[in-house]
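Note that one protein chain of the assembly has been removed; the remaining protein chains are unaltered in position.
Going by the order they are written in, the chains are A and B; count residues from 1 in each one.
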Amino acid sequence: MIEVDVAIIGGGPAGLASAMKACEEGVKDILIIERGMELGGILLQCIHDGFGTFIFEETLTGPEYAQRYIDEVKKTGINVKLNTMVLEIDSAKRIIAVNQEDGLLEIEAKAIILSMGCRERTRAQILIPGDRPSGIYTAGVAQRYINIEGVIPGKKVVILGSGDIGMIMARRFTLEGAEVEGVYEVMSNPGGLTRNVVQCVEDYEIPLHLSHTITNIRGRRRVEGVTVAKVDSEMRPIKDTERFVPCDTVILSVGLIPENELSKSADVGMDPITNGPIVDEQMQTSVPGIFACGNVVHVHDLVDDVSKVAEVAGKGAAGYIDGKLKKRRSPIKVRAGRNVKYVVPQIIHGEKFDEDIRFYLRVKEIEKSVKTVVLADGERIFEKKIKIVKPPEMVKLDISPDILNRITGDELIIDVEGEEDEEKP
Amino acid sequence: MKRSHNFTCIVCPMSCQIELIEEDDKILEVRGNGCKRGEEYVTEEFTNPVRMLTTTIPVQEGRIAMLPVRSERPVPKNLLRRCMKELSKVRVKAPVRCGDMIYENILDTGVSIISSRDLSIGNCSEVR
Partner (left out) sequence: MGGRDQKIVKKLEKKIVKKGFPDVKISADEGIVRLNGRVNLWSEVITIGYLAAKTKGVKGVINDVTAGEIERKGEEKKVTKRGVYENVSLPKRADVVIVGGGVIGCFIARELSRYKLDVVLLEKESDVACEATKANSGVVHSGIGESSGTLKQKLNVKGNKMCDKVCEELNVPFERDGLLIVITTETLPPKVRKVLPSFISNFICEKIIPYVIFRKGKKAGIPLRPVKREELLEMEPNITDKAIVGVYSPTYGVVYPYEITIALAENAIQNGVKIALNTEVEDILVEDGKVKGVLTDRGTIEAEYVINAAGIFADEVAEMAGAREFSIHPRKGSIIIFDKDMKGYINHSLSELILPQDPHTKGGGIFTTVDGNPNWGPDAIEVSDKYDKSVTAEEIDTIFECGSLLPDFQKSSLITYFAGLRAATYEEDFFIKASENVLGFVNVAGIQSPGLASSPAIAEMVRGILREIGLKMREKEEFNPIRRAIPKFSNLSIEEKKKLIKENPLYGNVICRCEHVTEGEVVDAIHRPLPATTVDAVKRRVRTGMGRCQGGFCGPKVARILARELNIPLEEVTKDGPGSNLFVGKTKSLLAEEA
């Protein structure tokens, strides 16, 4: 049995930043357990730039962003176990992991930080009918093949889903000499950032078909083509708009889901909307001493936000093991209100707050000229005007202690109010 | 002859649809922008659109098969595909350090291609 102060599950951006923060806060014995052969996580295959504008105030590629943290971690005494798969975590903070060198590892940690990231939704989860030939990949897998393994999955590509990775892969395939026939998006708006619409799709004159989906995949051994169709307002395919598109590859960018097996095995409370653990303002889960941060909690659009929130978890874990972390009293539930899909953290604790809390909101629909409003016991304790909110772009609200300390009751509601709502007295 | 060009602004989440009107490459008018930054953006996109080039280079004896690289600075947008062609012949050997120069002054742009990570010696068929 190995004993450590803080065990961090996953050495991607969340794990790295939380480890650094815990170390800064004086935790001595930190162990990062990483299943890959090196630290950095998914960043290593995200070779495009655009990372780090908030944290480093410059634009970096994914590997460079990771490298900065890896270099820092190397300077500390943080222990790292690579090529190590965690099989199980229990609520007593015991970890079973395995690798080739040590065999089976039994680890007992004073605190655990869950930072396993997320995985991609698959073809079956969105119920695309048809054959099951070779040539169907999720965008992240295709990205790994091209950027890490050095093989290219196809020559003529149809992409379903205009999430950021889908669009980034449209550009990547094109630059590598493949033909991207089009990007199809079932929603009436692009699923990713406008910057990616412009620089990954429009720059290369790749058609972006909004309100479209794939209704069939055809191919015996390898993909031979797909049927695409326009969808109606309820996202049902319209039969007579169906069209067969010959291609050899289908790339799916149809959503990410937090990796939640280990969170479940640790028996932490889960949020059915985010599919990740319920966390408080310290990023602590319902099991004392188990923290979570990054895409394992909910899927972020910017790695900078992941790093920032990971620091909160790292600090929380440090506070937990030296007993400084405030006792958990009077939990206040944070509820998603009008046009809000979810809010993280879902719970805040404490009688007295002395630091800002950043709330992350995902909205349900695009809306212009809105106000985000925080209501406590019916009272509007906070308001902020925002020019536009969109589902692909997370809304961040920093709320100061003097506002937080005015909260009465045991529930906060966060609303996004449209223009009409404003008229109300 | 007067011509009009349409842009989607990417400076902020508003995604303004901006129209730029020019005559013989001289900008006459910019409209549809919600703020000053929008005008700057489309002016730049019209006169000298540039993009960062990021790609990969095959590595010999590396622990992974491909080395991610980028241009040190953005390069003219219309040269991206030619840069890719040029780089498709390049091979490097591990070890490589983050920031190492991989290809100097690509297509006489004055921009070099640099490594964007450390890559040590290893065998990529060890599946780890």
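Here is the rule we use: a contact is a pair of C-beta atoms (placed from the backbone, for glycine too) under 8 Å apart; a residue touches a chain by one contact, two chains touch by 3 or more.
The structure presented is a predicted model; accordingly, all values stated were derived computationally and were not measured.
The chain omitted from view is touched by exactly one of A:155, A:243 or A:324, namely A:155. Across the entire complex, the residue among A:26, A:177 or A:246 in touch with the chain not shown is A:177.
Considering the full assembly, A:131 is the residue among A:58, A:71, A:131 or A:322 that touches the omitted chain. Check A:2, A:96 or A:187 against the missing chain and you find that the one touching it is A:96. Note that of B:15, B:33 or B:56, the residue touching the chain absent from this view is B:56.
Mapped onto subunit B, the footprint of the missing chain covers residues 56, 58, 66, 84-85, 88, 124-125, 127-128. Although one chain is not drawn, its touching partners on subunit A can still be listed: residues 35, 83, 85, 87, 96, 98-104, 106, 119-120, 122-125, 127, 129-134, 138, 140-141, 144-155, 176-178, 215-216, 218, 220-222, 248, 259, 261.
In this text, only the chains that are shown with their structure count from here on.
Residues 8-10, 12-15, 34, 51-52, 54-56, 58, 63-66, 68-70, 77, 80-81, 84, 98, 116-118, 124, 128 of subunit B are the ones that touch subunit A when the two sit in their complex. Residues of subunit A that touch subunit B in their complex: 36-38, 44, 47-49, 59-64, 66-67, 70, 82-83, 146-150, 175-177, 193-195, 197-199, 202-203, 387-388, 390, 393.
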